[in-house]
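Let's turn to chain A:
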Amino acid sequence: MMQSQKEKAELIREISGVNPSKCMKCGKCSASCPSFQEMDIKPHQFVSYVLHEDIDALLESKSLWKCLSCFACVERCPRDVKPGKLIDAARQMVIRQKGADYLSADEIPELLDPELPQQLLVSAFRRYRR
Partner candidate 1 sequence: MSIEKTNEFRPKIVAFCCNWCSYAGADLAGSSRLGYPADVKIIRVPCSCRVNPMFILRAFEKGADGVILCGCHPGDCHYTTGNYYARRRMTLLFSMLDYLGVENGRTRVEWVSAAEGVKFSTTMNEFVEKIHSLGKNVRLEDLRCRN
Partner candidate 2 sequence: MQELVTRAKELLADGTVVRVLGWKRGDLSYNPEPAYFNSQEELEQFVYDGFCGANLSKYMIEGSKKEGKTLVFLKPCDTYSFNQLIKEHRVDRDKAYIIGVGCRGKLDVEKIKAQGIKGIQNISGAGIEEDTDTLNIRTIYGDKTCTYGSAMLERCHVCKGKEHMIFDEEIGESKDTKDADRFAEIEKIEAMSPEEKFAFFQKELSKCIRCNACRNVCPACSCRKCVFDSNQFDSAQKANVDSFEEKMFHIIRAFHVAGRCTDCGECSRVCPQGIPLHLFNRKFIKDINELYGEYQAGADTESKGPLTSFTFEDAEPGIVVERR
Partner candidate 3 sequence: MQRIGVFVCHCGSNIAATVDVKKVVEMAALEPGVVHAEDYQYMCSEAGQAKIDAAIKEKNLTGIVVCSCSPRMHETTFRNAAKRAGLNPYMVEIANIREHCSWIHKNMEEATKKAVILARAAIAKVSLNTPLQQGESRVTKRALVIGGGIAGIQTALDIAEAGYEVDIVEKTPSIGGRMSQLDKTFPTLDCSACILTPKMVEASAHEKINIYTYSEVEKVSGFVGDFTVDIRKKARSVNMDKCTGCGVCQEKCPSKKTPNEFNRGLNTRSAIYTPFAQAIPNVPVIDREHCTKFKTGKCGVCAKVCQAGAIEYDQQDEIVTEKYGAIVVATGFDVIKLDQYDEYAYSQSPDVITSLELERIMNAAGPTKGHLERISDHKAPKNMVFIQCVGSRCADKRGKSYCSKICCMYTAKHAMLIRDKYPDVNVTVFYIDVRTPGKNFDEFYRRAVEEYGVNYIKGQVGKVAPQPNGQLLVQGVDLIDNKQILMEADMVVLAAAIEPNKDVRKIATMLTASIDTNNFLTEAHPKLRPVESPTAGVFLSGVCQGPKDIPETVAQAGAAAVKAIGLLAKDKLLTNPCTAKSDELLCNGCSTCANVCPYGAISYIDKEVNDHGIRETRHFAQVNSALCQGCGACTVACPSGAMDLQGFSNRQIIAEVDAICR
């Protein structure tokens, strides 16, 4: 089913429960973001993209997979916009499109990097297996 950009934007708003028009463009989200350098679309831009319904760019963005879901941006946003939840929602959309085509728990041990913090794995599973 093809969705228009507008419908996708609405879906993101619905999944995230975020109203991007509350943003006052202060940039505190990007200022707080630990993955800022690795992102192609920065957290504050993410809000703006949703507002302007440019969703396809977001869905193809690297940022989706660079966001650590640390939620520093959610915590610190003075306008209660929660950019992290938008990113989370976009990620959900991509995953849902892929269907079941993602890593299963059984495949993990093989790929495991001993340096990787345990907590990250747990939170990744919690986040992506919805």
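For anyone wondering why these and not others, all candidates are chains of the complex that A comes from, given by their letters.
We adopt the following convention: a residue touches a chain if its C-beta (ideal position, glycine included) is under 8 Å from a C-beta of that chain, and two chains touch if they have at least 3 such contacts; residues count from 1.
Worth saying up front: this structure is predicted, and the values here are computed from it rather than measured.
When the candidates 1, 2 or 3 are screened for touch with chain A in this complex, the one that qualifies is 3. Put simply, chain A touches candidate 3 in their complex at residues 22, 24-33, 36-37, 42, 44-45, 72, 76-80.
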